[in-house]
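Working notes, beginning with the structure itself.
Certain chains of the assembly are absent from this excerpt, and the rest are unmoved.
Labels A and B are assigned to the chains in the order they are written; within every chain, residues are numbered from 1.
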Amino acid sequence: MTGLLELAAQNLISPAILCFVLGLAAALARSDLSVPEAAAKALALYLLFAIGFKGGVALVEAGVGVQLGAALLAGAALSFALPFVAFAMLRAMSSLSPVDAAAVAGHYGSISIVTFVAATASLSAMGVAFEGWMVAVAAAMEVPAIVSALWLALRGGAAGGERMDARLWREVMLNGSIVLLVGAFAIGWITGPAGRAEISSFIDAPFRGVLCLFLLDMGLVAGRGLRAARGQLTGGTVAFGVVMPPVGAAFGLAAGAALGLSTGGAALLAVLCASASYIAVPAAMRVALPQANTGLALALALAVTFPFNLVVGIPLYAAAAQALTGG
Amino acid sequence: MQTHVAKRVEIIIEAVMERRLTEALTAAGVTGYTVLPVQGGSGRSGEWSREGQVGRAGGMVAVICLIRPERLDGLLEAAFRVVERHIGVVSVTDCAILRAERF
């Protein structure tokens, strides 16, 4: 237990987490500090490219095996299944309408790639190894949750437009972050360690520093989200926002153990299950479920669950993975 | 200078719906439109600003359409079908245009 607390404390005083806290505090204090939209998008492109590329290179070293295929399937299945868990919990814990609960549940079935990136950085700092290709599992978990959410919303009485038409389907499958992540993964896989050596001083050296600035912006966005949604974040929904992550993480850990993943791999699968989408899913929901309160879902994902995972969740899931896999 | 009577339609709509709207306009026979970026706003669904956005889910755009008056109804019906269930506003102003042969 001491080890765990130490880990958490160590995690807390890393520059990255403190940058997030700074951003959060600045936004709550209504400072005009802001990261221009274009700069924030550029930082995100950098992180997606770097993490995808490194994952692809790692796959060259590990080889494409049965385990990767199984992990991809397990990830997709988890993403598909978790919205049902989240929906049931939301209906029990909050007074959200079925349609709103379905929308929120979709966010929690999908994943947050920044949480994943932060987790890989924490694991590296702790010296815990993980399967480099886990980033491909992250990509596989982005979309299935949307299908479940729309199904739940329809069953819950949503009318009209909330069909997943072919066009929306394409938009979701080809959304920028999936395409870049998968594309960079493929490029890393094709060019291998030689390719990595060529651009290492771009994707490795400044990586953590870029993450700091990005988390500063995430803190600002989360803080503004909190202020905008103050009226809507009821006790029940906030409680859901901190209870759902460990529940999801438990599913992820179980699947990780069943798949025989390393300690770090199981921890990352837990992080993916515990995290909530704030890019792909909200956009899809605005189109398909315009009557749902996506503002609330976004505020929960960004301003409650994201910081919870960043500060408490990641070290917690890592410790649990260690206990479980005996690593 | 010689000007011609026309209508200026301004549709403020969620960015995720932009393509669906412009395609509906084109299908309704509109020959041109211009899209302006929107920096922030407020309405029944609350306040938002571009700086606080991640992804495109929350942003909005303003689509401006100059058309001959006789096309107005077709345009509004097409636009309405897209914005109907979504947040956003539609306004129409009388205006005069140069070079009417372009519309």
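The rule is simple: contacts are C-beta pairs under 8 Å (C-beta built on N, C-alpha and C of every residue); 3 or more make two chains touch, one makes a residue touch a chain.
Everything quoted here is computed from the prediction, not taken from an experiment.
S.K.: I see a single representative of every chain type. Please write out the full complex as a formula like label plus count.
M.R.: Whole-complex stoichiometry, label by label: A x3, B x3.
FYI, only the chains that are shown with their structure count from here on.
S.K.: Please work out the Cα centroid separation of chain A and chain B, and write it as a whole number of Å.
M.R.: Their C-alpha centroids are separated by 35 Å.
S.K.: What residues on chain B touch chain A, complex-wise?
M.R.: 14, 16-17, 20, 45-58, 85-87
S.K.: Within their complex, state which residues of chain A touch chain B.
M.R.: 34-37, 40, 160-161, 218, 220-221, 224-225, 228, 278-280, 282-283, 285-287, 290-291, 294-295, 298, 302
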